[in-house]
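The complex appears here without one of its protein chains, the remainder shown in place.
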Amino acid sequence: MRNSLLTLLALTALGCGPDEGPAANEAGGSATPSKETPASGAAEEVRGETLEASSSGGTFLARVTPLVDPIPMNEAFSVSLSLLDPETGAPFTDYDEVSIDARMPAHKHGMLRDVGLTPQEDGSMRADGLLLHMYGHWELHVDIRKGARFERAQISVRLQY
Amino acid sequence: MSVRGRLGWLAPLALLAVGAACGPSPEQPAPPVGTAVGFSDEQVRRIMQMSPLPPLPPDPTNRHADDPRAARLGQALFFDERLSADGAVSCATCHDPERGFTDGKQLALGQQVGNRHTPTLWNVAHHRWLTWDGRADSLWMQALDPIEDPREMGTTRGKLARVIADDPGLSAAYEAAFGPMDSAALGDRPDHVRPARGREAASGPTAPEAVRAWADLDDDQRAAIDQVFVHAGKAMAAYQRLLVRGDSPFDRFVEGLRENDGEKVESLSPSAQRGLAMFIGKANCVLCHSGPNFSDGEFHNNALPTLHGGEARDPGRFDGARVVAASPFNAAGPHSDDPDGPAALRVRQLRQSSEAWGEFRTPSLRNLAHRAPFMHQGQFGDLEGVIEFYSELEGATGRGHHQEQVLVPLRLSVGEKADLSAFLAALEGDQADPGLLAPPSQSALSR
Partner (left out) sequence: MLATLALLFAPAVALQEVAGAGPSHLGAYLSTVTGLPRPAAVAFGPYQERPHALFVATSGGASSPPVIQVFGAESAPDRSASLVGSLGAGWLERPAGLAVSGEGEVFVTDEVQRTLWRFPSDGGEPAAAAAAQALTVPAGVDVTGSGEEQLVIVADPGAGTAKLFRGGSLSPESIGEGILVRPRGACFLDGPGAAVRIAVCDSATHRIHVFNLDGGHVLGFSQLGPHPSLLSGPADLEFADGKLFVADRENHRVQAFHSSAEIGELAYRFGVHAIRPGEGAGALHYPAAIAVSGDGQLLAIAEPMDDRVQLFGRAPGAEPIEDPSRAAIGPPAAHFGPHISSSGIYVATVSPESHQIQIHDLRGKEPAKISDVASFGTRFGMYRTPCATWLSSGGHALLTVDEGNSRLTRSALRVLPQEPLNADPELARHLDGVDLAAVAGRPFWPGAVAVLAPDTKNELILVTDRATDSVLMLDHDLEPIGTLAGDEETGPIRGVAGLSPATLGVASTILVVDSGGHGARGAPQGRVFEFGPSGAVLRTFGEGILVEPDGVTARENRIWVTDRATDRIERFERQPGGAIQHVGGFGGRGLGPGEFHDPRGILAMDDGRLIVLDHGNHRGQIFDPDHLTLIAGFGGRLYIEPLKSAATWVPIQPKSDRNGDQGR
């Protein structure tokens, strides 16, 4: 985990600065390849490429799998969210509240929906009704609260044409 | 905090950098056959997403949405002037089929002058929120409020039930679509009954007469009248769903791109093709006017100058979101035929925020002919005025710090403005079935 992070940091340092124009790669989110194979037997459920990010303090890993492929522009979609312990990969449960939201910082607006999370039998959570209504760079925010503390894991999604 | 913790928060930044692609890959514009403007692969991809108009989205909240019998009743009601206080106004008065289903006025005039311009009904079924401020989340819900709004039709649901019941043609059409009307909706009661609107008193001496009469009814009567009211809305929605016009020169152009057909590609003049390139490029109109309906269906505050010249006063979406969330006629309510479906979820999750103040629904840019004037107060007499505003943003007012910031003055040249105009003109769809543009004949009604 740490080595891949260092590799990514090295890539950053090599001058691959963020470009301002529309990136020419695939429609959908930026991603690390998921280590997880899609759930077998869930033939009717579409799953897109999993996006993940470590929380700012390294407390948890947020793994977001869109239940649609690719993430659509201006159409409601659902995601599956898992919180994992970054070292062991076991489910992370040491929190009081969790929320998921999205924001488009370039336009100074958020998502037009307040989306709730429903626990699923396999320990993950499902959020329905996310809507990214404009093209461009979105941030997905997965925030937890434990007692008085808040911590965020942030994932970038770029909606392309 | 451990060192791992410190690296941890940098990781998302690294992911961001990777996702953003190390270095731009140069795109070789490969003009498809016959286009006057060289469109890159990516631009072609964008263009493909703007056509054709997809099949009508289903509306499970209205089980009669695609029932032709309901549509015939709805069409009759749409043109029926008896559904107004003075007997001279129907839906078609403001939504005039000859004028792009609008009325050529800046502010709508029903029983009184309203506060906004009449929006078109072409392709209205493709919108997820109805009216300028989105106060209705379905076509059938939208049809209800104007009937009782004193500025629009100014009548009551009680009177509506009587009009239908007393007219043999309407009554037969109603029964064919919805079954016999519940007699509790009729019977011995005043014609005009309706619940209180807005901040009217619901009872007592200051309440309007029709409102007091509504309070005097028993529960069965009120429920039965509401059902007729809702059925009328669902019938009008079924009719309005048929008001579809695609097949514009632009759509033929896109077909030409898909099929590599040089002749179809010529459906767009070179000027219009240049306008299209601007639409998805420098002018970036597509940011809000996105998708095959040329509207994201959501709300934006363009800081438009106001009709009266002073500060903006129309709260727009800020008010509309409150109204739709609170209404018993929304997709999550008791009259919806799909109260647990996606539309219901959408209205339950709707974010209420003052950031939406002054925001209005992005209009569709298809079928713009005859729809002048433009914008929510009809501020601009023609499309040239609209393009001029986006070019210079002169007179822009009324947007706050916490609101979305997307507009910048485009500073278009004369030629660029003409190109955009040419492109917009190419979004004009084919003629619609003339049978939809007038009241149905009596025989059609009773079929």
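In order of appearance the chains are A and B, and numbering begins at 1 in each one.
Heads up, the rule we're going with is that contacts are C-beta pairs under 8 Å (C-beta built on N, C-alpha and C of every residue); 3 or more make two chains touch, one makes a residue touch a chain.
Please read all numbers here as calculations on a predicted model, not as lab measurements.
Participant: Out of B:188, B:219, B:311 or B:433, which is the one that touches the chain we can't see?
Facilitator: From the options B:188, B:219, B:311 or B:433, the contact with the absent chain belongs to B:311.
Participant: Any idea which of B:214, B:329 or B:357 touches the chain not displayed?
Facilitator: Checking each option in B:214, B:329 or B:357, the one touching the absent chain turns out to be B:357.
Participant: Kindly note down the residues of chain A that lie in touch with the hidden chain.
Facilitator: So the residues of chain A touching the missing chain come out as 17, 55-57, 99, 101, 103, 105-108, 110, 137, 139, 141, 143, 145, 147-152, 154.
Participant: So which bits of chain B touch the chain we can't see?
Facilitator: Those residues of chain B that touch the unshown chain are 1, 9, 12-13, 199, 201, 206, 306, 308-313, 315, 353-355, 357-358, 395, 397-402, 405.
One rule holds for everything that comes next: only the chains that are shown with their structure count from here on.
Participant: How far is the middle of chain A from the middle of chain B, if each middle is the mean of its Cα atoms, in Å?
Facilitator: Once rounded, the distance between the two centres reads 32 Å.
Participant: Show which residues of chain B lie in contact with chain A when the two form their complex.
Facilitator: Those in contact with chain A are residues 1-2, 4-25, 27, 42, 45-46, 49, 280, 286-288, 290-291, 296-298, 342, 345-346, 349-351, 355, 402-406.
Participant: Considering the complex alone, what residue numbers of chain A touch chain B?
Facilitator: 2, 5-6, 8-9, 11-12, 14, 16-19, 21-25, 29-32, 53-59, 73-74, 76, 86, 107-116, 128-129, 133-136, 153-156, 158, 161
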